[in-house]
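Rest of the complex left out; these chains stay put.
Here the chain labels run A, B and C in written order, and each chain numbers its own residues starting at 1.
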Amino acid sequence: MFYTDYKLQFPVRVEKPNPLFAKALQQAIGGIEGEIRVAMQYMFQAWGARGNNKYREMLLNTGAEELGHIEMLSTAVALNLENAPLNMQEEMSADPVGGAILNGTNLRHILSTGLAALPVDASGVPFDMSHIYASGNIAADMYANVTAEATGRVLAVRLFNMTTDPGMKEMLAFLIARDTMHQNQWAAVIEELGGPEEQLPIPNSFPQSQENQEYSYVYLGFTKDGAEPPRGRWTDGKSIDGNGSFSLRPMEPQGREPDLGPARENSGAQSAQIKG
Amino acid sequence: MFYTDYKLQFPVRVEKPNPLFAKALQQAIGGIEGEIRVAMQYMFQAWGARGNNKYREMLLNTGAEELGHIEMLSTAVALNLENAPLNMQEEMSADPVGGAILNGTNLRHILSTGLAALPVDASGVPFDMSHIYASGNIAADMYANVTAEATGRVLAVRLFNMTTDPGMKEMLAFLIARDTMHQNQWAAVIEELGGPEEQLPIPNSFPQSQENQEYSYVYLGFTKDGAEPPRGRWTDGKSIDGNGSFSLRPMEPQGREPDLGPARENSGAQSAQIKG
Amino acid sequence: MFYTDYKLQFPVRVEKPNPLFAKALQQAIGGIEGEIRVAMQYMFQAWGARGNNKYREMLLNTGAEELGHIEMLSTAVALNLENAPLNMQEEMSADPVGGAILNGTNLRHILSTGLAALPVDASGVPFDMSHIYASGNIAADMYANVTAEATGRVLAVRLFNMTTDPGMKEMLAFLIARDTMHQNQWAAVIEELGGPEEQLPIPNSFPQSQENQEYSYVYLGFTKDGAEPPRGRWTDGKSIDGNGSFSLRPMEPQGREPDLGPARENSGAQSAQIKG
């Protein structure tokens, strides 16, 4: 169950409203790096959590925080739309200068919401819940969460660098700090569970004896002329999971060219395909 | 530039074709955990790579491998559709037993492709390229890649556990091994770059002095009654990035309830909203 | 800001787990008639609310409730997946009977979540946030909310009728009751604002003198032979908004066939189009 007190987690103020920045902020609401994604992701992970229930609670707790971040950002969008132009001046289309503010505005901020936020990204594309990663595997989910917070902080930093409004910078400095924490938080779960060397390869409950171990730790090359692909930590030394040693070799095809044979009668193919 | 020799990276054979398993395999082609995703993700990361060009090459090289995995899985789908029923027996709808094979078949395998693979997931939902994560930040991308390979291997293991066909098990044992390598590979890049303590918080090029550091390493509680949320590695000890110490406290709202005021004239609101 | 106590609003129990019913329940989570939709819709309406702030609070309050409904349903899905088959018996594809349970299972419940809920509908299609209706017009939003709760209650009734599990019937009887309340709740806001006669036509802030009033209250016929279309309340008597009287007449085209003229040079058309 969830509760609210109607208040903002952190103050949101805008000194100079800017519809173009409202459009940019949408990426942090409805973008794949945004807050709807993390709020829903942590909740769906919690609702399907199996094993120690403390992770369920931790996820729900942070999921509730992220809901409040959507709220902050939606408020920021609305405030940036204050004074946005609602109509076109007649001279606009004659004059290449006119219309510049509307050009940078997400027109749906006027047409669809009456100057408020939408659950869309900076291009106006609605958020699609297929981006909620909740695999039922806690380690895979933790990596997904580090990723979400990493791309989320990259985004917040880019927004911070883009704006010159002190209120917006203050809000983003707060959100960036929370992303710092959350990156560390999910990485801390991985550490608590034993770190990459114990968690990898994910899922670690599958006996590696059943995989084709000839191919488990070799970086394969797919260069046209068989030239050696670039060396690095991934070609030499112990593997990160500690279960093998990296090596390097060009790949040769182990299979033949497939031939599916002629098409079946009544399968809607052309006659030439059926004859084979 | 890309080249082909028409051959399969690893042999694909099916002893007992099974349309239901063909439907399941689609998740590994067009699912969010699937091979179209990794192939395209590694390529888009490569095409936007900035900094040391060896990562571009490493990404392209593995991207080329993943294309071959789509090819293997598409072949496996087609082979599992051998002998699939193309028409309904008249008695089917009268008899609750009849139709079982068609019930488990993705009908589009018959109707849309004539017994071949589709770029869709196990529910028939087409792959959407918004799932290609290529952030321009190498560390964020590497975590995204570990995630992709982690969910990918979880999926491959589930498919391996689901099937009883020796040919399919053999193919999946190969793909699982490659996912083992690729998880390690992307984790190795993170290590080569200095590991989480140097890479976190992502992006590490943003001066942390500009974030609101009061909130950078504290696990905030959002429980209704202020009860302490669960403790763990994320509430105690040094942060994973080494730049702070974890702590814990309940969150109190720092902002007030927002009031956006009355709606503007001509903004399409109801009169009652305009009066305020 | 949002808070949680980790508990369910109402008990969720399943006596006989059933993967097919788990698939059906997904419609109430990620379907267009489902709970993600109402939770997010009420919140986005709240975050963009202008005018009397009490509606913001009322919306947030009910939005928080709906989040708890997603939680209940996600728990119900997981419980219905207990004991779901994870692997295929070898005889399945030979025997038209075999595989029946897997045939009715959303395979992604096995492959993508390890036996837990997804933010998708009963066909496995992910929820798309374009379904969040928050227009900035309170009356339009209230009608959208009545609609959401009407289709939501129709769905819950169909699920109630479909299942024979006492635990599931109990949970659905609760959710149906809440949908009863919420239909009444949003209709009550319309009444509080003066009812349809005062709220229609939406938006009521637009002076009707500016619309083409010849066409404001006439039911137009588009029958091939000019036959009178069906009469009803919408063809006779005072209009619902009280501002006019319904009438009926066949439509005659007021405009001509458009002619956009030849294509422009350099616009990528065929030469034949450019010549006109």
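One rule holds for everything that comes next: a residue touches a chain if its C-beta (ideal position, glycine included) is under 8 Å from a C-beta of that chain, and two chains touch if they have at least 3 such contacts.
Note that the coordinates shown come from a computational prediction; the quantities given were computed from them, not determined experimentally.
J.: Of the full homomeric complex, 3 copies appear; what's the total?
T.: 6
Quick note on the criterion: only the chains that are shown with their structure count from here on.
J.: For the two copies chain B and chain C, what rotation in degrees overlays their C-alpha atoms? Round to the nearest 5.
T.: Fitting chain B to chain C on C-alpha atoms yields 120 degrees.
J.: Under the over-half criterion for shared residue numbers, do copies chain A and chain B use the same patch or different patches to meet?
T.: On the two sides of the chain B and chain A interface, the residue numbers are mostly the same, over half being shared.
J.: Calculate how many whole Å lie between the centre of chain B and the centre of chain C, each centre taken as the average of the chain's C-alpha atoms.
T.: So the centroids are 28 Å from each other.
J.: Averaged over CA atoms, how far is the centre of chain A from the centre of chain B? Could you give it in whole Å?
T.: 10
J.: Give me the residues of chain C that touch two or more other chains.
T.: In chain C, residues 1-6, 47-48, 50, 56-57, 112, 114, 120, 126, 135-137 touch at least two other chains, as defined above.
J.: Give every residue of chain A touching chain B within the complex, in rising order.
T.: Listed in rising order, the residues of chain A that touch chain B are 1, 3, 5-12, 32-33, 54-55, 57-58, 61-62, 64-65, 68, 72, 75, 78-79, 86-87, 110, 114-116, 125, 128, 130-131, 133, 135-137, 139-140, 143-144, 146-147, 150-151, 153-154, 157, 160, 170, 173-174, 176-181, 183-185, 187-189, 191-192, 196, 200-203, 206, 208, 210-224, 229-230, 232-234, 239-241, 244, 246, 251, 253-258, 260, 263-264, 266-269.
J.: So in the complex, the part of chain B that touches chain C is made up of which residues?
T.: 16-21, 23-24, 27, 31-33, 97-101, 103-104, 121-125, 154-155, 158-159, 161-164, 222-225, 227, 251, 253, 257-263, 265, 267-276
J.: Taking the touch rule as given, give the residues of chain C at its contact with chain A in the complex, in rising order.
T.: Touch list, chain C to chain A: 1-9, 30, 36, 40, 43-44, 47-48, 50, 56-57, 60-61, 63-65, 67-68, 70-71, 74-75, 78, 112-120, 126-130, 132, 134-137.
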